[in-house]
Structures are given as C-alpha cells and as structure tokens.
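Data first, discussion second: the structure below is written as structure tokens.
Shown here: the complex without one of its protein chains, the others still in place.
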Amino acid sequence: MHPEDLKYATTHEWVRIEDDLGTIGITDHAQSELGDIVYIELPQVGTTIHKGGVFGTLESIKTVSDLLAPVSGEIVEVNEELPETPERVNESPYSAGWMVIIKMDDPSESEDLMSADDYETFIQER
Amino acid sequence: MPYIPNTDANRREMFDSLGVRDASELFESIPDAILLNRALDLPGPLNEVELRRHAESAATRSADLKTYTCFLGAGIYDHYIPSTVSAITGRSEFYTSYTPYQSEISQGTLQSIFEFQTLICQLTGMEVANASMYDGATALAEAALMAASITGRREWVVSKAVHPSYRETMKTYAWASGCKLVETTVSGIETDLADLESFVTENVACVAVQSPNFLGAVEELEKVERIAHKSGSLFVICFEPISLGILKPPADFNADICVGEGQSLGIVPGFGGPLLGLMACKKQFVRQMPGRLVGATVDAKGRQSYTLTLQTREQHIRRERATSNICTNEALNALAATVYLATLGKQGLHHVADLCLQKAHYAADAISRLPGFEVPFGSAFVKEFVVRCEEPVGNINERLLSRKIIGGLDLGKFYADLAGHMLVCVTEKRTREEIDALVECLAQ
Partner (left out) sequence: MNVEPTVFELSSPGRVGVNLPVSDVPERRAEDLLGPANLRDDLPLPEVSQVDVIRHYTRLSSMNYGVDTGFYPLGSCTMKYNPKINEEIIRLPGLSELHPYQDEEISQGILQILYEMQRFLGEIGGMDAVTLQPAAGAQGEFTAMMLFRRYHERVGEGHRHIVIVPDSSHGTNPATAARCGYEVIKVPSGPDGCVDVSALAEELSDQVAMVMLTNPNTLGLFESQVNEISRMVHDSGALMYCDGANMNAILGISRPGDTGFDAMHFNLHKTFSAPHGGGGPGSGPVAVKNFLAQFLPVPVVVDRNGGYFLDRDRPDSIGRVQSFYGNVGVIVKAYMYILNLGPEGLKAVSENAVLNANYLLNKIAPTYDVPYGRRCMHEFVASAKSLKASGGVRALDIAKRLMDYGFHPPTMYFPLIVPEALMIEPTETESRETLDGFAEAMLAIAEEAQSKPSLATAAPHSAARARVDEVRAARELVLRWQKTGD
C-alpha cells in the first residue's frame, strides 16, 4: 500500500533517506484528501528547514495546505518542474511528485517517523 | 405583512406539523431575561403608497445634480450615464443574484466580470485586474498592503497630492496592520519630487501617486517610477478612468499595481456610495492581489465557461491566512462599468475624455480673464483645474448656489497652502451655456 522504503510523518509527508540526504514529498492519502493540486510553492535551494516547520504550500481548489518538514536540514535540490505541473503530485506522489531533497543535520530525527505499516494503521484510525 | 406570503392559515398548518402552539415556542432557546419585552421604538409601518410619498418628500429636500449645475469634482464626477447601463443593471437576474460561487447557474455574472477584468486591463494596459474593490480609497490601501506583503517592507510613501480621503483611509489601514504611512509634500499643485525621493529607502514597500491628482494635475510619472524602482519599492499609480480615454495608461509607466475609482464609469454620484474600486497589477503579483478573480475554463461538455478562481486566497477558505478579508465587493457597479465601457467603446471613451478636456480648458481660459480670478498653475490638466480667488470661496459658492450652480471645492479646507483656491471640474455634461453662466456669475 505505502512504499516500504519510506518513512512517514503524522502530517502526511514522506521521506526517503539515502545516507545523509532525504527526499521529501506527500503521501497518496494526502493528495487524495486535498483533491486536484493547482499550485505549489517550494523553497529555494540553500534554505534551511526545521523539523515540523513550514517549507512550502500546496493549493487545491478547496484548500491550502502547509508542507511541514519531517526532518531538519538544508535544501540542496528542488523539483523545479513541479510548479509548472502540479498534477504530478496527484498522479505520482512517490516518484515524479517529489518536492525537495535536503541534507539532513541529524539523521536521528527520523527515528520517530512511522514505517509504512504504522502509517497505514494511523490513517485507518482517523 | 409585506413580502411574507404565508397567511395565518398557512402558519397554523405549519405550527401543527411541528407540534407547536405558536411562534413563542420556537424561541424557547432564548432565556426570558434576554427577550425584548416591548416593541422596537421605530416609525412605520408605511404601506407602499405612503412610503413612496415619504421618499419623494425626502428627495425634494436635497439639491440634486439634475436641478443644479455641477462644477464640483474632487473624486466624484457628474458624467453622462448612457441608457444602456440601467437597462442591464435593472435586470433582476443580475441584481437579485448572489455571489457566483455556483458557476453553472451564474454564467451571466461570471462572464460579465471576466469582460470587466479585460476592459480594465485594456484601459490601464496592465496584465491582470480583479473583479472590483469597495472604492478607490480602499483599493489604494489594499494596494499598499499588497506591496508590503510582496516586498516584506513596512513603509508606505504617498504624495499629499493624492485624494485626502484616500490618504486618511491608508492611514487607518496602516495603523491596523502595523505599517508606517509617510505623506510627502506638494509643490504648486504637483508632487514635490525631491521631497518624495528623500523618503524612499529600502524600507519602503510602495511609492504611490495619483495622476491626474486630486488637484487635477497630470504628474511626472516617469520620474516617480525611477524613484520607486531605484530602491526596489513597488510603483503604485492611482488613475482616473475617464482621463485614460486620452492619457497614457499606467502600464506604459511600468506601474506594478494601479488602482482607481470607477464611479465615473456609469455609476451615479449617490452622495458618495456605493462606488467602484479598481485594481490591476503585473501578472507576477496575481496571487497577492486581494478581491475576487474570474477565470476562463470549460464545463463537462467542453463549452467555454467562467468561474471564480484562486479562491484559496480568500477568507472563506484561507481564514486567518487570507490575502484579504473581503467577501462582498461591488459586482453590480462593476457590471454598470462594463456596460458603460462596452457602450462607449474605443471611440466613445476617447470622445468623452476629449469633451472634458476641451470644455475644462474653455472654462479655465474664460475664468482666468476675469478680474479677481487667476488660473495660476501651469500643470497639464484634463477635467479639473485650480482657480485662485480674491473673494472668499465660501461667498462665491453661496452666490453660485442662489443661481442653482454648485461651485468648485474650497481647497482651503484640505490644503492650508491652497486657502483661497477653488477646484473646478468641467465634464462632458456641461454645455457652453452652462459654462458661460458660471463665468458670468463669478464675475458679479
């Protein structure tokens, strides 16, 4: 259901950790709740983000949602194509819909994130 | 009871269906201590015949611009309203409709707003315009708030040649939002550019001027643009829509945001309200622009359709993160302006502006030849100009009133340096005879 190699935040962001780099996006559940994404605002390369802090916004027709960082670090890459084609977040939230890559300050911050199974349980209980 | 169709018999059946004896049972959730146990102390009721009589009587106790000849401008203008405007705004499918949130049954309103947005872009040269604001004053205040949000800076610089009411409104909004308003001086009847420049630093979010300004003068907008953009501030122009039938539009001066009062476009003076705020800006700022926006799209059958868009900026979705708290705007007045501009069109609007220009200059020349009167400032003007009077302006206006003429604005009430000066306005409605009568009365 949810990709096994990712870790999940209670605010529906996912992170793929490879060494000290984390790729971040939002889950399939999140994109489905939001509806068709019409606009996305992402930070610039070089910005520092803090765990739990806002690093961007997503707009659908009916709502605006903050993107919250699951881990802290400096943004080293941004998916520059996403603002032109926000529908990728709906269509492929785990691949083409990736948002930013950060160089993590402290990999231990990811320890309190959920596994794919825990995330599934989490959304069922809501 | 007027407008309440249900009769006592209807109500009886409805009470019965609810198992309730009378209306008081439906208000049981209101504690007795709170109930108003007396009738409201208000007059009436008046039936429709009495009401009309009452209104007609009230109407006779004010001098109106049909009976009196108006040479007063200062932000509200007596322009000719073509008969097409009320023919359309009087259609109840337009005026009794709600905000067009349900696109499928509101295409009339939505398409006319889309056309309004387009017409304002065509008039001002700007890339995007919204569906209207309350009036020119709040449009200017909102433009300043928008500039603060875009630049992250908190100072607003505005020339004192901008309409006093607009500046007062800006002052209230500045205080409300924690911004600082700086008002710079007037030299003659134009913005003092040196004084303006001295206040423009990189703390300044926007530099705002009006052209033609409150005193009727066309400002040196290229110079203001340089001042504003040199320090990274946004350049805000407050324009006058009729004069744009002749004058170079704000976009040609690289304005970032432009605002104006649209009352001249088919809306009665109305003792100052309701009015029509206009706002347009560069495309890159569209997400920070307050107010409604209508966008083009298609329906499920592929037909051209229109809908409110970017609503996530607005209060009903964003709530505390909205770009503005505006809910109702001035849609019916925007429709009036749309019909006005469509009716006059390219030739008509130019013609109206030219008539104002010709007649105002004719009047200015004639007045300047009168002993005791002078048109002392050399600034270019379209429909309003400043006259220096030896006689107190109040006395002159009293004399004019006795001849059923409403004279120009006593500028001494707004600008200390312009005591003894009058702001005279001549629109396309003023005939040569009316202008000659004004001049003759001034000469007495």
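Brief remarks on what is shown
Just so it is clear, A and B label the chains in written order, and each chain counts residues from 1 on its own.
The rule we apply is simple: contacts are C-beta pairs under 8 Å (C-beta built on N, C-alpha and C of every residue); 3 or more make two chains touch, one makes a residue touch a chain.
The model shown is predicted, which means the values in this text are computed figures rather than measured ones.
Contact with the undisplayed chain is limited, among B:K230, B:K346 or B:R369, to B:K346. Residue in contact with the omitted chain (choice from B:S165, B:T185, B:N254 or B:Q288): B:S165.
Hidden from this view is one chain, which touches subunit A at 35-36, 38-39, 59, 61-62, 86-87.
Methods note: only the chains that are shown with their structure count from here on.
With centres set at the average Cα position, the gap from subunit A to subunit B is 45 Å.
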